[in-house]
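Yeah, one chain of the complex is gone here, protein chain that is, but the others are all in their spots.
As written, the chain order gives the labels A and B, with residue 1 at the start of each chain.
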Amino acid sequence: MKKFLPAILFTVFAFSMIIVIMGFNPIGDPHLPGYADFVSSPISKHQVVKQADSIALHYNRHACSDTGAMDIIAAIIFDYRGYDTLFETTVLFTALIGVLSIIGVKES
Amino acid sequence: MSGQKDKKESEYWSGIVIQLVSRIMCPFIIMFGIYLITHGHLTPGGGFQGGVTIAASFILFALAFNKKEGRQMVPSFWLKCGASGGILIYIGVGLAGILLGYNFLANKVAGIFPRGLPGELLSSGSIFWINIGVGLAVASIFTDLFFSFLEERPDETCLKTKQELPYRRRWSDVDRNGLK
Partner (left out) sequence: MLIETVLSRIDYIVTVILFCIGLYALIIKPNLIKKLIGMNVIETSVYLFFIASADVRLGPASWQWAGPSEIADAAQAARVAAGQVALVNPIPSALILTAIVVSISVTAISLALSIKIYEHYGTLDTRKIMRLKG
């Protein structure tokens, strides 16, 4: 019994989370956080819905003309969020320095 | 323990098939990584993905042969230079905007870097050069992480290592017939 108690507890936890998740929008629905301003309509007719201006729609429309990059994700991570990516690379570099200082490869 | 380790030092870690295939595949994996980096602004991909792909080719080579052969391809000094130089390229691209009187990392308004039509290779200004810097840094950092884990030795100043420890399983124990 003691061995199975954690498994039972985690199953209960999973089911409670699944019950919460059932209240979310279905996957592929345009009524998602980035597209919260969509006006209407079920999935099958989403060609006719009207889009309001959210940040994702702004990126989708203006990224190509703003930066000249066809890949919108590259435009976001290297141009709109250039500082973020710079310090992301710095985080990797710091991790390398941390590993080298912990493990300490000795020259001999 | 130490005698067993020293005997394995010059041996190859895998069979002839894996060695041959990795020797053939490594240049193509590096070429695909360079493609991912340089076309990062046109297709899915970019500096991070391409850099990881290039690092994977060096790791594959080191795993197919052994530690010494892998280290000969990528010396420690050049890996450190690549890791620092990639980030310096990124910062230099950012500072080029400041030198012309614009913001840090200014792309389109500064107009220093070639801005062709969208869809060409030399388009999108600074994104192309930032991709190259990030790819260089990420490839060097991942390869260096792998080799620093591979060449890790027990510390002599540590108290417990002077006593008899249980035998440590290493990568060099992975034989053709499986784990010993």
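By our rule, a residue touches a chain if its C-beta (ideal position, glycine included) is under 8 Å from a C-beta of that chain, and two chains touch if they have at least 3 such contacts.
As the structure is a computational prediction, the values presented were derived from the model and not from experiment.
Chemist: Can you list the shown chains that the omitted chain is in contact with?
Modeler: Displayed chains contacted by the hidden chain, ordered by label: A, B.
Chemist: For chain B, which positions touch the chain that isn't shown here?
Modeler: 42-44, 48, 117-119, 145, 149, 152, 154-155, 158-161, 165-166, 168
Chemist: Suppose we count only contacts with the excluded chain; which residues of chain A make the list?
Modeler: Where chain A meets the chain not shown: residues 6-7, 10-11, 13-14, 17-18, 21-22, 24, 26-30, 32-35, 38, 43, 46-51, 55-57, 59-61, 63-64, 70-73, 76-77, 81, 84-85, 88, 91-92, 94-96, 98-99, 102-103.
By definition in this document, only the chains that are shown with their structure count from here on.
Chemist: For chain A versus chain B, what separation do you get between their C-alpha means, in angstrom?
Modeler: Comparing mean C-alpha positions, chain B is 25 Å from chain A.
Chemist: Residues of chain A touching chain B in their complex?
Modeler: Contact set of chain A toward chain B: 64, 66-71, 73-75, 77-79, 82-83, 85-86, 89-90, 92-93, 95-96, 99-100, 103-106.
Chemist: Please give the residue numbers of chain B that touch chain A in the complex, ascending.
Modeler: Residues of chain B touching chain A: 40-47, 76, 83-84, 86-87, 90-91, 94, 104-105, 107-108, 115-116, 118-119, 123-127, 130-131, 134, 137-138, 141, 144-145, 148-149, 151-153, 155.
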